[in-house]
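Yeah, one chain of the complex is gone here, protein chain that is, but the others are all in their spots.
This part shows chain A:
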Amino acid sequence: MRIRRAGDAALLVETADPHRLDAAVRAASLPGVVDVVPGERTVLITTTGDPDRLAERVAALTPPPRTAADAPPVEIPVIYDGADLAEVADLTGRTAAEVAAQHAAAEYTVAYLGFSPGFGYLTGLPDDLRVPRRPTPRTSVPAGAVAIAGPYTAVYPSSSPGGWRLLGRTDTRLWDVDRDPPSLLSPGTRVRFVREDA
């Protein structure tokens, strides 16, 4: 673990297990902590207090026994009829049905959220399904679109521009401001996609 300063009100902690550190910081209810934001290999902690003092407390934390990763996976039903499914099949040298089957067979973990509220970057995509982003992003991708890019898969929680390759769609609501929590996914949540017929 290495603790870096990010300005005069935050720490950026490098760690091999951001989700466990995230859980430890949350469980400790440290005074002055405002936001705890896992990244791929970091946890950002913003504070209203003294960051040096916070750094001492963070360094002394013991990880809790359970985290979001220990909970059963969230199941998201998907209809695999995405606009880029055929192209992904071409790029990966398999049939569209094989791409869908492989995507639905893997188990994923939300590494972190970003890009838009409720947008989780899910790791666990089979290496064979790694494809680059589209050369030109779409100006609008509908909410519920299930997509892949690089090492990640994601579900667009709301309509937005986007450059990922669309494999399918789900009716599951990833983001609802009237729900608590508003996001279906949080850092560390495990996810399975369940293949459905159109």
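Quick notes on this one:
Definition applied: contacts are C-beta pairs under 8 Å (C-beta built on N, C-alpha and C of every residue); 3 or more make two chains touch, one makes a residue touch a chain; residues count from 1.
Please note the rule applied: contacts and distances are computed from a predicted model.
Not every chain of the complex appears here, and the one that does not is recorded in UniProt as "5-oxoprolinase/urea amidolyase family protein", selected from "5-oxoprolinase/urea amidolyase family protein", "ABC transporter ATP-binding protein", "Phosphoribosylformylglycinamidine synthase subunit PurS" or "FtsX-like permease family protein".
The residue from A:T67, A:T109, A:T170 or A:S183 that touches the chain not shown here is A:S183.
Residue in contact with the omitted chain (choice from A:I76, A:L113 or A:V191): A:L113.
For chain A, the residues touching the chain absent from view are 4-10, 12, 22, 34-44, 46, 112-119, 121, 133, 135-137, 149, 158, 161-164, 177, 181-183, 186-187.
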